[in-house]
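Every protein chain but one is kept in place in this view of the complex.
A, B, C, D, E, F, G, H and I label the chains in the order they appear, each numbered from 1.
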Amino acid sequence: MTRNEITEQIVLARLTKGLTWQELADAVGRPVVWTTSALLGQHPIPADIGKVFVDMLGLDESAIAVLAAPPMRGGLPTAVPTDPTIYRFYEALQVYGGALKELIHENFGDGIMSAINFSVDLQKKSHPSGDRVVVTFDGKFLPYDWVSADS
Amino acid sequence: MTRNEITEQIVLARLTKGLTWQELADAVGRPVVWTTSALLGQHPIPADIGKVFVDMLGLDESAIAVLAAPPMRGGLPTAVPTDPTIYRFYEALQVYGGALKELIHENFGDGIMSAINFSVDLQKKSHPSGDRVVVTFDGKFLPYDWVSADS
Amino acid sequence: MTRNEITEQIVLARLTKGLTWQELADAVGRPVVWTTSALLGQHPIPADIGKVFVDMLGLDESAIAVLAAPPMRGGLPTAVPTDPTIYRFYEALQVYGGALKELIHENFGDGIMSAINFSVDLQKKSHPSGDRVVVTFDGKFLPYDWVSADS
Amino acid sequence: MTRNEITEQIVLARLTKGLTWQELADAVGRPVVWTTSALLGQHPIPADIGKVFVDMLGLDESAIAVLAAPPMRGGLPTAVPTDPTIYRFYEALQVYGGALKELIHENFGDGIMSAINFSVDLQKKSHPSGDRVVVTFDGKFLPYDWVSADS
Amino acid sequence: MTRNEITEQIVLARLTKGLTWQELADAVGRPVVWTTSALLGQHPIPADIGKVFVDMLGLDESAIAVLAAPPMRGGLPTAVPTDPTIYRFYEALQVYGGALKELIHENFGDGIMSAINFSVDLQKKSHPSGDRVVVTFDGKFLPYDWVSADS
Amino acid sequence: MTRNEITEQIVLARLTKGLTWQELADAVGRPVVWTTSALLGQHPIPADIGKVFVDMLGLDESAIAVLAAPPMRGGLPTAVPTDPTIYRFYEALQVYGGALKELIHENFGDGIMSAINFSVDLQKKSHPSGDRVVVTFDGKFLPYDWVSADS
Amino acid sequence: MTRNEITEQIVLARLTKGLTWQELADAVGRPVVWTTSALLGQHPIPADIGKVFVDMLGLDESAIAVLAAPPMRGGLPTAVPTDPTIYRFYEALQVYGGALKELIHENFGDGIMSAINFSVDLQKKSHPSGDRVVVTFDGKFLPYDWVSADS
Amino acid sequence: MTRNEITEQIVLARLTKGLTWQELADAVGRPVVWTTSALLGQHPIPADIGKVFVDMLGLDESAIAVLAAPPMRGGLPTAVPTDPTIYRFYEALQVYGGALKELIHENFGDGIMSAINFSVDLQKKSHPSGDRVVVTFDGKFLPYDWVSADS
Amino acid sequence: MTRNEITEQIVLARLTKGLTWQELADAVGRPVVWTTSALLGQHPIPADIGKVFVDMLGLDESAIAVLAAPPMRGGLPTAVPTDPTIYRFYEALQVYGGALKELIHENFGDGIMSAINFSVDLQKKSHPSGDRVVVTFDGKFLPYDWVSADS
Partner (left out) sequence: MTRNEITEQIVLARLTKGLTWQELADAVGRPVVWTTSALLGQHPIPADIGKVFVDMLGLDESAIAVLAAPPMRGGLPTAVPTDPTIYRFYEALQVYGGALKELIHENFGDGIMSAINFSVDLQKKSHPSGDRVVVTFDGKFLPYDWVSADS
């Protein structure tokens, strides 16, 4: 049973059992975006946490070891996503990606926002013109730095 | 002089004149992410604002009308960005895109985060382990809604 | 049984049972384009409606929960469709897409036709030179609007 | 001066002279979607109409003959459009393309909606929840028909 | 059993039973190019004809309903075909496609050769320098015509 | 002046001078499909013929030597053509390519229709239901034959 | 059992039985490059030869008819090969393809090296600096020749 | 003047001056395939040889230094070549690439034919059924060998 | 059982049995990068070593012969890797690939670093600012050398 097959089982078991992602996250005390992403195959899941999920979702115990290994990441089935809910993030990158690059450089210098030392948060905020989805990408600034182990 | 040629002139003039994106934004009283994105060719620039930019950057007056028209948007030269600073956002989408979709549905129902009724904010926040780039995507939730004009 | 597998079963069961899409739509009192698209895997199907379809098509009851979840949308097997009936819509986009963009901007300002607050209608209309397929895309105009939850 | 170069001149001249697409269409008594698409390089423009446009836009007379020839059609710079206003039509095709195919077959039999014997209309319709963009694709149904000249 | 699976069964059954495409076409009195293309999954097969094929090839009766539905067309596994026999037609398009376009316009005006009101014929003709494959594409000319149902 | 630049000049000069492809073909006594394809950059043009074209179209004499060299062939700007008039041939290949392969094998054995020992003809034929474009691909059958120079 | 499935069985059976490609070729008296390519699914295998292979490799008798049909050719899983041993041939084409084209034209005139009336040979030759792989592509020159069956 | 621009000048100058590739090769005493490939931008050309070419072709002296630098190699404008003369080599790779890999391994062991310690030869050989193009790829066998500088 | 299926089994068995790649390498006395790459399907594994792995991992004995054959190499599921850990190497190539090419030429002359006579080493080195991943690519320099077997 590969990680992909386990992910498919998780997706179906969650729906059948009527569990929310939030309930799964609460059961293990981890942030809900991390939990959801991990259960969709994008992060290793420590064995003690994996044990809880396996029990809640009715998976085979043998899944625990596979869930605990760092997976081959990258969850989009095509390079440009076709699902509208996901596509809007890609679209934002097409329209604002260049500006984000310029302003990271202007405010921090030459470097990047880490996607590893990183967290994502999703909030529902109310607004007179309608509820808003507020997604925060929060990554450590990493300056381009020419370092070598031996110098 | 097409919009692309004007964008190229803007990029060079800003560097030569030593203007920051923030200074350009402040000169017209608009958010800096919007301003930068617009000057990089992703938004129309109202003529009165365009006039200010044309003066600050030493462009030809004829650019004002072109800047004021809605541009052909989409600023990435390749479908998958190669620049590391921009790529990290694409990578975040590969790793967290599926989770964001699931959680938008769990918290709001079936629908999307608008990328049109939308704003982007970039903040520099300090943290014991180093400064952080905090980027907020803030879009109105749009529920899938089967509406027609004539019903 | 994933959503894709259920879709495949629906497609075969409909043919075997000799049901029309219109009959399926009428059975649940929903528009036929919505119904067809949903049964082809592009929309979540509320459980009460899903129940009707599962009965009519002879699917397993366990499909109801899966049908009720927002699916991963995007139904074209290749980025450019190869089926001639679908391709003509893509071709229309190649020939008229630029004009539609210009005229949306000229008539409404900078913004888009929503594909979420949206409906599609297909009519058969007679004409002296032969019957015509009349497809209407009807979406709410969304102006580009720089809004944030906290301002 | 190739057709592409003329198109670029038209785009700039229209903005500089402050002409709307509707004014250009009215000047020659043709539908505005057709006119806009033709001026964007997607249709041949009969010489008498071309003459009017050349005068209004201040183009060189030599453009008339080039405008009158059937152009190499296809106006999207990438197979999947990046501009959000155009992309929504592509997205609609991803979500509803399969359903449109099924319903054309159910209502008309095996065949297609012609994109040649075809017109496109764009209307602004009001609605309590906001103005709507209503785009109509109207094409002759062409049944698959195995005909040969010599039989 | 999807249409693709049925096609795969047809391909194998024909070889095992030693039937030619011509024999299959003769058995139902249809042109051989049409018959072959239909059996390869590119056309719906009316139920009475489908019944004959199902009997000759030893397929399950349930295939008849599936064969009778308009299929998702498009038979090339890659956008550019790799099989040399098929590739030569693509190559002819690379070399002569532009000329065919120009001459259709010169002889008929602006428009296309229909691929729907269309037939294909393949003949073996002898020639002093060796037998020749003569393939005729025969499609109705469709002039670009701006027609709408309601005008 | 590269071959591509000469082709561009030919395209414009032909329109400006109001010459048909047929007139150009007649002037040199060559088939019109060959002539058009050659003038669009797909065949070398012998110097004596090139001389005639250069005079008729008002090109520089230096073009003759360039026209006489075998060009880098392949005239489609994208792998899948976007122009509708050309696309229909590609579509025919998607729908009938597999059948043509099978029938070439059934009638001739394992091999191909040559696209080199080859001609293309385009005819306008009348038909009660409207004029037809009849395009004939006529290529020598080449059987797969394992030959080596030294055996 | 499709041709692809048979190929997969051949690949495994050969390894398990410890047969070399040369032994398989010798058993049927055919060139080893032809034999290997055919067994990898790129050529039809006459039934008498197929019988020998089926026996040697322990395949099912039903494979003989499938092996005897001209296959859908094209054996690279990606357009640009990733396997280093195969890639070097692609690389040679990138570096020397243009030169080969020019020299075929200089030595033979406008035309091609046939890949159908064609053989490939692979030799191991010794050399002071190390053994060499010598691969010979040997194809009949086919001049571009405008021939039609009816003239 | 970049290497690409120099290549373009070489191509045109050779045609205008009526020089063959063989004459250019003979003038510097190098193999004709190497010479042609180098002049098409695929190899550095030592300054003394470059001097001869610059004189013969009437290029600017400043080209010598550019020609002498190792170029960015890779001469195909698209990943899959469209020119028929070049395509046949790609086709041979599709049909025989897998077999060549297997036979290199069978005859030499695990490794590759070098495309660096390598030469290409093109011969015209006569044959009763017509002249043949015989192209030889001759590369040193390189066995996979796990070597490190420090061990 | 194909090589890909065996690789999948290896990946799962290693996790289930809790073996490290280092333990597997140590068991056979081979470098750990080579061992890992080979077990992931990128190198043939000599039968005596394969026997050890089959025993340790509990695979079927029949896998030994398949593991011993040179595999179809190339382990990335997409041309541009999506997994962040692998992507960083691709990114380094985007940023430093041109410089590495220039410096190989400056220091060694025209040629390449072999990826066949080659080894890879991965070290963990400590550094005041944090542990470092140090990866060494160590390949024999191969000068472009025009050699043929018969000269």
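Quick note on the criterion: a contact is a pair of C-beta atoms (placed from the backbone, for glycine too) under 8 Å apart; a residue touches a chain by one contact, two chains touch by 3 or more.
A quick note: this is a predicted structure, and the numbers were derived from the prediction, not measured.
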{"item": "Among the chains presented, those that the missing one touches", "value": "A, B, G, H, I"}
{"item": "Sole contact to the chain not displayed, among B:41, B:70 or B:84", "value": "B:84"}
{"item": "Interface with the unshown chain - residue positions in chain G", "value": "80, 82, 84, 87, 91, 94-95"}
{"item": "Footprint left on chain B by the chain that the document does not show", "value": "8, 11-12, 15-16, 18, 77-78, 80-85, 125-127, 129, 132, 134"}
{"item": "Touch list for chain I against the chain that is not drawn", "value": "20-22, 32-33, 36-37, 40, 42-43, 73-76, 79-81, 83-86, 88-108, 111-115, 117-118, 120, 122, 124-125, 127, 129-141"}
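Methods note: only the chains that are shown with their structure count from here on.
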{"item": "Option in B-C, E-F or A-I whose residue-number contact pairs overlap G-H by over half", "value": "E-F"}
{"item": "Averaged-CA centre spacing for the pair chain G and chain C, given as whole angstrom", "value": "46"}
{"item": "Approximate Å spacing (C-alpha centroids) for the pair chain C, chain F", "value": "41"}
{"item": "Separation of mean Cα positions, chain F and chain D [Å, integer]", "value": "29"}
{"item": "Residues of chain F whose C-beta touches two or more other chains", "value": "43, 69-70, 72-74, 76, 79-85, 91, 94-95, 101, 105, 111-112, 114-118, 125, 127, 129, 132, 134, 136, 138, 140, 147-150"}
